[in-house]
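One chain of protein is taken out of this complex; the other chains stay put.
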Amino acid sequence: MTERLATAPGAAQAASGPWPLRLDDVTVRYPNGTVALRNVSLSVAPGEMVSVVGLSGSGKSTLIRTLNGLVPVTSGHVEVGPYAVDELRGRRLRQLRGSVGMIFQGFNLADRTSVYNNVLVGRFSHTPTWRTLLGLVGHDDRDVVMAALDSVGMLEKVWGRAGALSGGQKQRVAIARALSQEPRVMLADEPVASLDPPTAHAVMSDLRRINSERGLTVLVNLHLMDLARQYTTRMIGLRGGELVYDGPAAPADDAVFEEIYGRPIQARDTLERPS
Amino acid sequence: MTTLPVPRRPRSWPRVAAVVAVIAAITAVTVTPALGGIRVDLGAIARNWHYGAHHIAQMTHLDFSILPRTAKPLLETLEMAVVGAAVAAALALPLSLWAARPTNPGPSRRAVRAVLNVVRSVPDLVYATLLVAMVGVGVLPGVLTLVLFDLGVVVKLVSEAIDSADSSYMEAGHAAGGTQTQINRLTAAPQAWPAYASQVLYSLELNVRISAVLGLVGAGGIGRLIDEVRGFYRYGALAVIILEILVVVIAIEVASNVLRKRLR
Partner (left out) sequence: MTATLPATTRVVTAPARPSRLAVRAAQLVAGAVVLAALVHLRIGWSDLAALPGALGHYLVLMFAHPNWAKLPYALQQTWVSVQMAWVGALLGVVVSTILGIPAAQGVSPLWVRLPLRGLFAVLRAVPEVIIAIVILTVTGLTPFTGALALTIGGIGTHGKWTYETIEAVPTGTAEAVRAAGGTLLEVARWGLWPAAAPELMSLALYRFEINVRTSAILGLIGVGGVGDLLTGYTQYRQWDAVGVLVIVVVVVTMLIDAASGAIRRRIMGGARTRVVDRTV
């Protein structure tokens, strides 16, 4: 057994900066027998912006969730920064998750409460439970929340109800939530699948800007070819739980995507309808 | 002309007939004294009808002289209802979160639900009778009864509402590194608020009805006066008290409905 790198978080903070990601021969089998990922190995350098492309059922959702432990791996090894994710439990797992921001296709906001509270969710791992229970929010937490909302242009909506926002606005709030964690890694699981084309572009631009301005490592699940080519530098293709492509995104042509999808290209594989 | 291959028509009447038969059988057993059933004594209604008519006639002669004596007990009834609902409301929110699956995926949930099912199975006046025998006559057993009854009703309904509501926001809370308590406090509780507030208001309505009769077993409120008036066959006064209770209950129900509609 090779030595695991699970060092103390203090060491991670000392070496500030984005974290690398690594999957080593990872297989995920669900309790009902489905094998969602099969011997997948990949390595993402700190600060890279990577897209994971594939049809639904290809294992994209599972792969992204192995990185913060939302899905346990059946075999293999997952490393995020200094953490060996597959070995973490309880408090240490929550610490790791605190440094990994994640946004979802369904936004996953609490619609009945304010935008402020939703973004405050990002401060969970930085706040002791008793403070959250009593509703005590420190000044620095508040400042972080406001700054995060400001950076996605949603500051003026801070006190409004999250449910009253449009899809694009909700996703922005979700991004603010992730940013308020002060993360080292940003994960996005099909962030634009529920959005119309202009909004989708806006959100993808935000992600790219986060990657370039803050230098965060970004991993995005996409099923649309043109978005992957336009916004990410490196692309990973999954088909049937197996890795079938790992290379630069821009030069990937239709033939590459047909290989990844396992079928000819269709109109619904691109965001913009070909004119 | 060729005949069409019509599929066989499913027969639903055997099942309906079976259901009707079961209902009829149970009813037959319950009303036949020879089988241990209760006596549906329609003859008694025929025989004693004039008693009833007499008393009902007495009741239409409303005896308002009882009114001053009802003021304090009626106020006590309302106060018990309010305090009972308030205490139950405070306890019900954490208990509801504890009893619902999204907010408490662990094993303690089943224990909480089991205890609550037992608490719900005891009728309110049974609690009152027992508590009066334990702690003595007064308003304390009454308030305790109301709290127990309300918890049984409110926690079940609110936890069921939480169970059936969309809880996808939970995944975001977990992904951000939050504990279950943090997630519940900041996101689950506000999501449950409309159901919770609605049920608390409803428990207040129920409380007023129940606390009106708690006094019959000595647990405070206007019930004791009802017992006294009945004992002296003062049906006119009884009618006045019933009217008062009616007015209060309906007033609270209307107010509660208005508030609950605004919460939606």
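Lettered A and B in written order, each chain numbered from 1.
Just so we're on the same page, a contact is a pair of C-beta atoms (placed from the backbone, for glycine too) under 8 Å apart; a residue touches a chain by one contact, two chains touch by 3 or more.
Remember, it's a predicted structure, so these values are computed and weren't measured experimentally.
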| item | value |
| --- | --- |
| Among A:V158, A:V220, A:L243 or A:V256, residue touching the chain not depicted | A:V158 |
| Those residues of chain A which, in the complete complex, touch the missing chain | 16-18, 46-48, 140, 142-144, 146-148, 150, 155-156, 158-159, 179, 182, 184, 211-216 |
| Contact set of chain B toward the excluded chain (per top definition) | 23, 26-27, 29-31, 36-41, 44-45, 48-49, 51-52, 55, 59, 75-76, 78-80, 82-83, 86, 117-118, 121-126, 129-130, 133-136, 138-140, 143-144, 153, 157, 160-161, 163-164, 199, 202, 206, 209-210, 212-213, 216-217, 226, 230, 238, 242, 245-246, 249-250, 253 |
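In this text, only the chains that are shown with their structure count from here on.
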| item | value |
| --- | --- |
| Chain A and chain B, separation of their C-alpha mean positions in angstrom | 48 |
| Interface residues, chain B side, partner chain A - complex | 168-179, 181-183, 185-188, 190-191, 193-194 |
| Residue ranges of chain A in contact with chain B within the complex | 68, 70, 93-102, 104, 106, 108-113, 117-118, 120-122, 124-125, 127, 129, 132-133, 135, 174, 177-178, 181 |
